[in-house]
Structure formats: C-alpha cells, structure tokens
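Left out: one protein chain. Kept in place: all the others.
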Amino acid sequence: MMPMLVRRLFWGAVTIACIYTLTFLMVITVPGNPFRQSERNMPPEAERALRVRYNMDDNWSYFVEFLSGAVRGDFGPSFTYSDWTCNQIISEAFPISAMIGLLAILIAIVIGVPTGVIAATKRDTAWDFGALALVLVGISLPTFVTGTFLLILFAVHLQWAPIGGWGTLAHLPLPALTLSLPFTAYIARLTRVGMLDVMGSDFIRTARAKGCDERTIVWKHAFKIAFLPVLSYLGPATAQAMTGSFVVEKVFGVPGLGQHFVNAALNLDPGLIMSTVLVFSALLVAMNVAVDVLYAWADPRITAAV
Amino acid sequence: MNQDRNTAETLPAPVNSGDSAAHVVSRTPLLAVRGLSVSFPAGNDRIRVVDDVSLDVGRGETVALVGESGCGKSVTSLSIMRLWPKNSATIDSGQALFHDPPDSCQPVDLFTASASSLRKMRGSRIAMIFQEPMTSLNPVYTVGEQIVEAMEVHGFARRRKARKRAITLLERVGIADAQRRVDEYPHQFSGGMRQRVMIAMALACEPVMLLADEPTTALDVTTQAKILELLQQLQEAFGLGILLVTHDLAAVAGAADRVYVMYAGRIVEHGPAKKILTDPLHPYTQGLLACSPGLVDMPARLPTIPGKLPPAAHYPQGCRFHPRCELAARVVQTNKDLPVTAPLESAVGPVPRRCVEGHTASGCTAPKLREVRPGRWVACWEV
Partner (left out) sequence: MCCTPGLIRASRLRYKRAPAVFATSQPNRKQKRNKVNDRQTQTNSSKIALQPTAWRRFCRNRCAVTSLAVLSSLILVALITLPLSTRWYNVQSLDQGVRRPPALAPHVDKTPFALALRQNEPDAHADDATSNRADFGYEFTSWLGHDDLGRSVFYRIWPALLISLGIGLGAASMSIAIGATWGAVAALVGGKVDMLMMRFVDVLYGLPYILSVILLKIALTNPLTDLLGGQTRLAGVVILFIAIGGVSWLTMARVIRGQVLSLREEPFVEAAQASGASMGRILVRHMLPNLAGPIMVYATLVIPQAILQESFLSFLGIGVPAPIPSLGRLAADGVQAVNTFVGYWWLIAFPCGMLVLTLIALNFTVDGLRDAVDPRS
C-alpha cells in the first residue's frame, strides 16, 4: 500500500509540474499578456516598473520565481486586484467553493446512486424510464437555467431561502443543489450501466443459486463492483465541484473561487491564472490519489496488482 | 409487449406430452422433471430450445445429461433452479417435482413454487456449480466470506461456527492450507481450485441434490479427472443426487449411474451408463461415442457425425437428427420398399419418410422414447 501511495504522489507531483509549465507557456503565448511589450497601452517606464514590481523582467526568471514561491505556498501578488495577493484571494474564496462543492457531491451521490441502482434493477419499467429522463434533463439543463428557476421558486416565491449572497447556512443549499444536478445525472448513469453490467455476471447467478435474496444480491454482491466506476469518476468530479462554478456563483451571488478562474483568464492575470490552476490541479491529483487508495481498498484485485 | 405474450401462448403444445414420462425409471425419487419445455425470446418470436424433456434423479445417484454444445442441456439444468434473468428464458410447460422440500413431505414443483420458497431451497436443499469457475465467484469477497454467506443465508450456521465449517469444507474438497486460504480472494486461486471452492460452497448447507453444469469443461484434463473424482467421493459421503451436465460422454464413463443423451432440445436416448457406453442404440449416441477418442482403439482418422447441429431456430421437423442420421441412410439402402424423402438440408441423402413426417397412423411427428430393451429407452423409428 505505502509504495503505491508514494508512487502515485510522485506521479501527481510530476503531473502538477507539467500542468504548471503548460499553463505558463499558454500565458506567455497568449496575445495581450503582460509579458508582451507593445501590446499594452502604457508608457514604457511604467510598464518596466510594473514588470519589476511583479518580478516579470524575464519570462524564465518569473517561471522559476513563481514556482519557488508556489512550493513555499506563496503565490505572489495578483495583477488585476493590485491590493490583494493571490493567497488572500484564494484563502477567501476557496473555503466557500469547497463547502458548496462538497455538499453538491454529497447530494449527487445520495440521489444519483440509488436512482441508478433502481433504474438497473427495474430495467425497462417506468422506474428506468423516469431515471433516464432525470439523467438526460440533468445533463441537458444549463446550470444558469436551473439556478434561476430554483432561485425564483424557493427564494422569490416560497421565500424559503435568501435571494443570494453568502454568510449564513441558509445560503448554502440552493447553490449546492444547482451545482449537483449534472453530477447527479452522471453518477446515476454510471451506476445504472455498472449495475447492468454486473447483474449479468456469473457470480450473481452463483449468489442466486446460493439462495440469497434479491436485496443482498443487489446491494452486497453487485453494488460493490458497480460502484467502482462511480468511484473513479468521483475524483475529478469532486475536484471540479470544490473549485466552484462561475455560473452558480454569479446566479446566487456567491463569492467563490469559480469567478476567479474566469476573471483571471479574461484579465490575463498571470499570477492568478497560475495560482488557480495550481490549486485546481493539486486538488485533482489529491482526489485521484484518494480515489486510487479507496479503489485498492474496495477491489482486492487491484491491491494485488500494486 | 402484448404481442409477445400472444406468441408465447400460441406456442405449440409439446409433442407427445402426457405419456412422455413413461420411460422414466424411478428409484427413490429425488428430482423428477416432467415434460419440460423452455423457450427464449427472439425479437417478437420465441424459440423453443428445450422440448418436452423428462428426467429423473434418485437419491444418491449420479445422472449424466450429455449432448453437444447448444443442444439445451445447460438450459435444462438452469431451468430446474429457475436461474434465468428476468425477460430471458421462460418455462412454457412441465414440472420439476422435488421430493425433499425443507418443511413438508409433499414433493414441490420447483417451476410453480413461490420465489421465496424456491429461494429457501436453493443452496440449502439443491445446490449448483457452474461451468465457469473463473467468473462464478465474486471477486471482491474472500472465498471464506462467500462460503460463510451460503450458510448464513439459510441459518445453517453463523459466524465462528460457519467459518470453522468453511475451513473444514475447503479441506474436504482438497484445498491445502485451508486455514490460510479461507481469507484469500478468488483471483488468488487457480481454475481447478476455484471449482473446488464452488463445490465447497455448494455443499455448505448439506444439500441433497447437486446440479453440476459442465463443472469440468473449463479445466484442463488432469484437473477434470480430479474434480470428477472429488464429486464422486462427496456423493458417497453425503448421499447426494447429482445431475451432471456435460458434453463429454467419455468423462461420465466412470462417474455416472445413468445417462440421458440430448440432441437438439430433446432426449434421444436414456439408460444405464455402462450399457450406453458399450452398446449405444441411438444413431446419435453411436456417432457421439465414435467421435470421442480413447474409449475405443484410436483410429487413424477420428470419425465425425456428418452435418452440424442446426441452431435452435432451424431445428428440422420430425426426428431432429434425420438430416445427419447415417442409420436412416443405411436403412434406405437396405430396405428398398420404404417410402423415402430427400430433405434439402440433409447431409446424408435420402432418409425414410417416417423420419421426417412421423407416423401418420399414430399422428406423432417426432419419434417417442420407447423401451427397446429392458431399461434401454431410445427415441428413434429405426432402432
């Protein structure tokens, strides 16, 4: 187990390094970026001063500078929000997004998994069809539509929740619910396919021949294997959900991390772009490692292989 | 949906139903299958793959059901346990009278028993082992957990007692170091070992009947022999009735008491194993035996049965073996007076008309099983 963990973490670090380099290359090649002279309308002295201030005299020195800062946990100043450091921005926004995201993933599992199992065990019935409809609607509805709909219904008409903003627990459910819908749909679909696959296998027949009742067969024998693809999906999904969604944040007025991805990219703010990307990729790698560990724990065949 | 049901209802009544069970030799009965017909859905139609099969298994008796791949023998054994996924095979008619239900002396018809009472009998009274030992065990539970589960499901034994029994069982089926291996996962076992685990699991609740659906097919030859030997030992020890489904007539030579030979969804011959092996009466059985090497002196070139087993959707009318029947062809040549037809699909040329059309007088198209010698039952017009 331990050597596997070490190997995974090592490869994770390599992946993060690659992502960092790639992002850096993208940032310095995109036109209009602060590294390109003569594309910004400012006096040369001012620009030079700015570049000195942000440590951007030379592309590669900035590359090294930022990297060494990031390793120490210091992402340096933001270009757009000149009074803020990237650390401040992220530490302000990330907990909010993480909370909404985790709740969204939780909702997605709690609704999606049973939906998928029911759809698979009651195949070709109204249940299955209803689950399929839920899945397709969940995938098809843009979050700004569902979000607005939920907002109008629960906040404006029923007044069960505040209209928007952040600060109390009451602000949490609506954004989380909105964010969870596509994840719910995908998890339900994965579970259904996994269950259908497993329910046709020989060991399910063995369990029947043993005299197990249908509930034991579904939840003990089939589910543990059918859940494995969901588990591997949950890694990237959690990372994605936890880093926030611009759309959800805008609809509900939540000061989360998602807006910074978009604003950083739109403003071509190198510090913020690279720090948000690093946060995202580190989270992604961490989640994938966590999923690998869980996977190995759930599936003895993998344990043997690592 | 509606149409499906209609077609199922309009399926023909099994040929010869009623007196089809006349051939069955009954000892102390344990399982008596009567007139079993099974069909599969195919688009909007249904295909009948098992047609009016009757067989008997007595207490402590090994009965072999032999036939080519695809002749319906596995379907028969799975039907007895009703182990079909929903919406796949349906049992159109027939009975499977099981004479050892847990709570009464009356025989129970497994085909009409309620799902819950059938579940109570599965594993505890009737156990089953399968053709695919590699995939028949759940990969994410230890073999011990799976054997223990078999006992706990039926309240046979619990926890530590069940675990102890699981170890004993593993030792009994010949797994060395059972104490340690009980906590290993199926992927850590070889194919033959997994089949042994399957057998241990099947015997966990001391059933009286074991359905073995090609238990040795996926294994190599030496392991095959060992597994068959093990089954025989266990049968003597536990007094099991075994229905051994196999395509390998030679394999059952030593193991079985009686043999049913199946061709194209029907039983064509039935009798004591030794008699059938030394003196097969039905032309199909003769062909089958001639094709298996080793039993007789090895010929330079292995004979084959001409033609091939048609798919279930294309079973010919009359005697289903007639397009491949060399006996029929011989009869035509020796007896010139016989009315003859030449079926287009025949691999052997002209055959007697009754092989195709049946007996016009008695009104049955297919030959019935009849006792041609004491204890020897054959479904053939020409024997």
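A and B are the chain letters, set down in written order, and residue numbers restart from 1 in every chain.
As a working rule, contacts are C-beta pairs under 8 Å (C-beta built on N, C-alpha and C of every residue); 3 or more make two chains touch, one makes a residue touch a chain.
The structure displayed is predicted, hence computed values, not measured ones.
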- Note on the structure: Contact with the hidden chain, among B:G155, B:P311 or B:G375, goes to B:P311
- Item | Contact partner of the left-out chain, one of B:I47, B:L137, B:L169 or B:V182 | B:I47
- Item | Footprint left on chain A by the chain that the document does not show | 15-16, 18-19, 22-23, 26-27, 29-32, 132, 136-137, 139-145, 148, 152, 156, 193, 197, 236, 243, 246-247, 250-251, 261-262, 264-266, 268, 273, 276-277, 280-281, 284-285
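Basically, only the chains that are shown with their structure count from here on.
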- So, what's the distance in Å between the C-alpha centres of chain B and chain A? 54
- Item | chain B partner contacts - residues on chain A that touch it in the complex | 123-124, 199-203, 205-213, 216, 221, 224-225, 298-301, 304
- Message: Going by the contact rule set out above, which residues of chain B touch chain A in the complex?
- Response: 81, 83, 85-87, 116, 119-124, 127-128, 130, 132, 135-140, 142, 149-150, 153-154, 185, 187-188, 198, 201-202
